[in-house]
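The block underneath contains the structure these notes are about, expressed in structure tokens.
Other chains dropped; remaining ones untouched in position.
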Amino acid sequence: MKKVVTFGEILLRLSTQSFLRFSQAESYKATYGGGEFNVAVSLANYGLDAEFITRLPDNELGHSAIKEMRKLHVKSENIVLGGDRLGLYFLETGASTRASNVIYDRANSAMATIQKGTINWREIFKDADWFHWSGITPALSESAAEACLEAIEMAHELGLTISTDLNYRSKLWQYGKQPHEVMPKMLQYSNLILGDIDTAYFMLGIEKANPDYQDEASLPKLYDKIFELCPNLKTAATTLRYSVSASHQRIGGVLYDRQKIYNAAVQEVTPVVDRVGSGDAFMGGLIYGFSEELFDKQRALNFAVAACCLKHTIEGDYNLVTKEEVEKLLSGDFSGKVSR
Amino acid sequence: MKKVVTFGEILLRLSTQSFLRFSQAESYKATYGGGEFNVAVSLANYGLDAEFITRLPDNELGHSAIKEMRKLHVKSENIVLGGDRLGLYFLETGASTRASNVIYDRANSAMATIQKGTINWREIFKDADWFHWSGITPALSESAAEACLEAIEMAHELGLTISTDLNYRSKLWQYGKQPHEVMPKMLQYSNLILGDIDTAYFMLGIEKANPDYQDEASLPKLYDKIFELCPNLKTAATTLRYSVSASHQRIGGVLYDRQKIYNAAVQEVTPVVDRVGSGDAFMGGLIYGFSEELFDKQRALNFAVAACCLKHTIEGDYNLVTKEEVEKLLSGDFSGKVSR
């Protein structure tokens, strides 16, 4: 595969340490993250050529975000500087019966105020064959939604594969439009969609279905409605997540290609070090699976689930694991034996 | 409900970090705690008017303790300054098969040397309708026991509801008296007692009974002996704690009102972040439940168990959770899903 381009917002993440609550925090750990960037990091770690496009403020916080991208081997040359502030979010990490908590502080960020026409997509896509975006960007602001649609249309025109993580965030979408007013025309170009059926229905304006993912017989019919509204769609996939507690997750996955339902076995993850970004790790694993030469859908799904499991063990938003580490899990070795 | 007043000692807590043993500690995390104060914090968090009464040394450590109280919205205006030192305790937090360990260093503290007549109880109780004390204060010293009895008698005279956590600490009671020589005359005024049956028997001078809390039929008879010796008692409750390991607890509860045994379903808590103060969290939950307008005993017990579970996930002695967070657990949501 040639270059994968992802587009979205990167945030400064300020998280309390050692399970402290916000009111106990005397300091915040500072890292970076954002759905589409996290996907780019996964791909770079697996050896793919990954580029991230965003808009950042021209101050030390914006520059530090670029330093982080370079460190992680994600291309940042086409990032545009401008706007007033870096978006950020505060994270309180839960444990056991207490859930994690996120306070977004991203309104009016450089990315939220991006305008159509800011990015030279034709130039960027020249040597790319995959474009990834998520439902977070159109949730930021009307102009961000337009800037994203512009990218999608150009990617489609130039024949890139387009993947989308639906990523519904109820705390966003504050600018007066509902997802179903914005998303359908954006999703029509997607070739691969990640998200559960009800989120897709919600964004496409279809009524809630309460799918039973264990019942493989019923799934194709439910998925077909999505395919009907998304004429370019070839594959839909979902992470299956069973939350026993904030510290104990069970992770599986389902993939449908209009012909067959693929299932990945459910894996136990306990304790959870950091679950933020685990969906992005799944997405990154899936794209990587699709990029492999002898591409096999079952293996791609399994790879995505194993990558997602590993992400839960790593602090921060990104999945800092190699292809070989994911494959060790794929091969069935969950023993956690010390390598020495 | 009007004001709840709690009376006892607040200690500086010096705890090793990251599961280090005492001999490995290069620094200690400094927080505050004490059974009766912890209860007041819970109540303040639930929106009640809570006041804490104690005696503190007039130095920077004593003043810092007051700052902490104010921060946590617990009234501290009637605290008395005096004495030589702030009591403190050292905590080594265990994990898995290794138990936590406490070294008390509270002898001769400002509170242990308090004298009867120090506190203007009549004034403090003017706008209060609940008084809470625990078995720790009479365990500190003869004069502390006397000062506590003085408060109890005034509370009773003024018609306040009186609650007591038996809180037996074998490392205290060093001043020459046994619990059964001191406690009966104090407990006679209690309206609500928290503690297991055998602790109550021990403090009241009754022979050990080894109650089976699963056998609801046998419990009323065992409880009735306590009610006989405590003429004002209306409710007795117990946390049920099954320690799988230092990192895994199962928490339930029993409540008896001389008419009926109430049971709360057992909840899993793993991993445990900090179990100190979880009994106080239960007590705080119970008092809150009793304060609700449409008071329901089963709901009060369930609220106490859920509050106790949440406390295990929070570093420090206090249960820094809101009413809404406890209620989310009560509603059955233990999933720990990130809120964003």
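Each chain gets a letter, A and B, in the order it is written, and its residues are counted from 1.
What we mean here is this: contacts are C-beta pairs under 8 Å (C-beta built on N, C-alpha and C of every residue); 3 or more make two chains touch, one makes a residue touch a chain.
Everything quoted here is computed from the prediction, not taken from an experiment.
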Fill in the blank from the handout: Taking the full complex rather than the 2 chains in place, the copy count reaches 6
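Simple rule for what comes next: only the chains that are shown with their structure count from here on.
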Completion exercise
chain A to chain B, mean C-alpha position gap in Å, rounds to 45
Completion exercise
The chain B residues in contact with chain A across the complex are 17-18, 267-273, 309-310, 312-316, 320-321, 325, 329, 334-340
Exercise for the section: Would you tell me which residues of chain A are touching chain B in their complex? Expected result: 18-21, 23-24, 94-102, 104, 169-171, 243-248, 271, 275-276
